[in-house]
Every structure is written in C-alpha cells, then in structure tokens.
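For reference, the structure I am asking about is given below.
Complex shown without one protein chain; remaining protein chains in place.
A and B label the chains in the order they appear, each numbered from 1.
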Amino acid sequence: MKFAIALFSPPHAPASRRALRFAQAVLDGGHEIVRLFFYQDGVHSASASVVTPQDELDSAAEWRAFVSRHQLDGVVCIAAALRRGVLNEEEARRYERDAANLPAPWELSGLGQLHEAAQLADRLVCFGGN
Amino acid sequence: MAKSLLIVSRQAPWAGPAAREALDIALAGGAFDLPIGLLFLDDGVFQLVAGQQPQRIEQKDLGANLQALPLFGIESLYAARHSLAERGLTEEALSLPVQVLDDTGLAALLDQYDQVITL
Partner (left out) sequence: MATLHLLSHSPFADGRLNSCLRLLGAADGLLLCGDAVYALQPGTTQLQILEQLPASIALYVLEEDLQARALPVPARVQAVDYPAFVELCGRYAKVNSWL
C-alpha cells in the first residue's frame, strides 16, 4: 500500500516522534511512502538548527537520517517554512538571512506537492497536535 | 479520476496562521482542479462572520481569501449547524454562502470524500 504522510508538529511534540515511528512501521511492513510533507509547525521537524539535550530524543535528526537512509521524497512547505524561519541555502541567500537550516535531503516546495502525494497514495495520514 | 479531499477547518481566524494555512490547502487544490470540499467546524465557523476588522490587530484579511474560493472552483462549502448554534451564529450572519449541515449530514459528508484533512 502507498502512504502519503503529512506532519504538522515541531520535533519536540509527541506527534513528530509518533509520525516517525509510524513511517518506520510503514516501510518495515513492506509498504511504500510516496512522500513526506511537513506543513505548519511541522516544518521545524526538518530544521537542522534544533539542539536537543544529549539524553533526549532528537526527532529532527532522526527524521533527517530516516529520509536519507531510505531516499524518501521529503518535502517541506516553502510558505510555512519561510514564515517560521526554516530556510535552505537558496532562500537564505534570497532573503539575506545569516543562516540556512534546511540541508539535503529536505526540499522546499509548495502545497501542490501535498495534493500530488495525496493523489498518488492509497492513504493520506496526517500527524499533529499532541 | 482524481481523489476528492475534504478540508475541515476548526480554527478561529485570528489565533495564528492555522486558519489561513487550512484555506491555503483548499486554494492550492482548487488551482490544480481537484475536487475539494471545505467544512467549517467548531471555532472555524468564526471565519465566516461578516464585518470583521482584522486590520485592528494588524492581520491580513482572511475574508478576501474566503471570497476567492469560488474563483478557484471551490464551491462545496459547508458549516456545522451545532458549531454555529453553540456560538450564537445564524446562517444569515455569514459572509459566504455555505450549506449548513446537522450531525447526520456531517457524517454523510465525511463518507462522501476520498480523503480528509482536519486542522
């Protein structure tokens, strides 16, 4: 089965970890993830600027490793990200900001990517809130 | 055939970007000619109140985006009867023509769509 997974929560929210464990179970179960789409405060879950205390779960880093390891299509909504200060090199340059915090494997793109993923997938599963 | 998507908007208009970002999902879907429905539920019905003055709190007018919905081909607009009633709102006071649904109607609406995003 093909899944599109959308995340709406920052890395310190339980929903970010829950979405990650769900996504891992999707792949472990032999299913496919057509795309991960991070929207609203979920854009922070892709940020490389998050510093987590050493004895706590670093969801943002886990997400990054997960997407890289499985070569997934990880898309962060560009409008939501800009508003919240999550920028890749190109956007940091464009808006003359000092630092970029969205390296590969993440890509910035528009809401059309969410719709496309929903069209391609058998199930759209969203995670957010607590 | 394209899958239909129901967006359930539950956030009050000026509680942060959530209401606008829900609407943006709908407008983006409309721009791609996808079958999109939009249901205003719970505090989301406050988005429909006519005569709001967001400039008083330095906010952009969400009403302009709401009025743009039909231009993007999004004409399936709904509001929950109980949400309106709980909040002392009447259908006549709303800024958009929406279909008002009771609880049975809401369950049937949800059934009708292929996918749903509630935010």
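Methods note: a contact is a pair of C-beta atoms (placed from the backbone, for glycine too) under 8 Å apart; a residue touches a chain by one contact, two chains touch by 3 or more.
These numbers were taken from a predicted model, which means no experiment stands behind them.
**Q** For the full complex, can you list every visible chain touched by the one that's not shown?
**A** Spelled out, the missing chain touches these shown chains: A, B.
**Q** Considering the complete complex, identify which of A:36, A:87 or A:126 is in touch with the unshown chain.
**A** Going through A:36, A:87 or A:126 one by one, A:126 is the residue touching the chain not shown.
**Q** Can you list, in ascending order, the subunit B residues touching the missing chain?
**A** Residues 8, 10, 41-42, 80, 82, 103, 106-107, 110-119 of subunit B touch the chain that is not shown.
**Q** List every residue of subunit A that touches the chain not included in the displayed model.
**A** Contacting residues on subunit A, toward the hidden partner: 1, 3, 8, 14-15, 18, 21-22, 24-26, 28-29, 31, 122-130.
We take it that only the chains that are shown with their structure count from here on.
**Q** Report the inter-chain centroid distance for subunit A and subunit B in whole angstrom, where each centroid is the mean of the CA atoms.
**A** A distance of 26 Å separates the two centres.
**Q** Under the touch definition given earlier, write down the residues of subunit B that touch subunit A in their complex.
**A** 2-3, 5, 17-18, 21, 24-25, 28-29, 31-32, 34, 115, 117-119
**Q** Looking at the complex, which residues from subunit A come into contact with subunit B?
**A** 6, 8, 39-40, 79-80, 83, 110-112, 114-115, 118-119, 124, 126, 128
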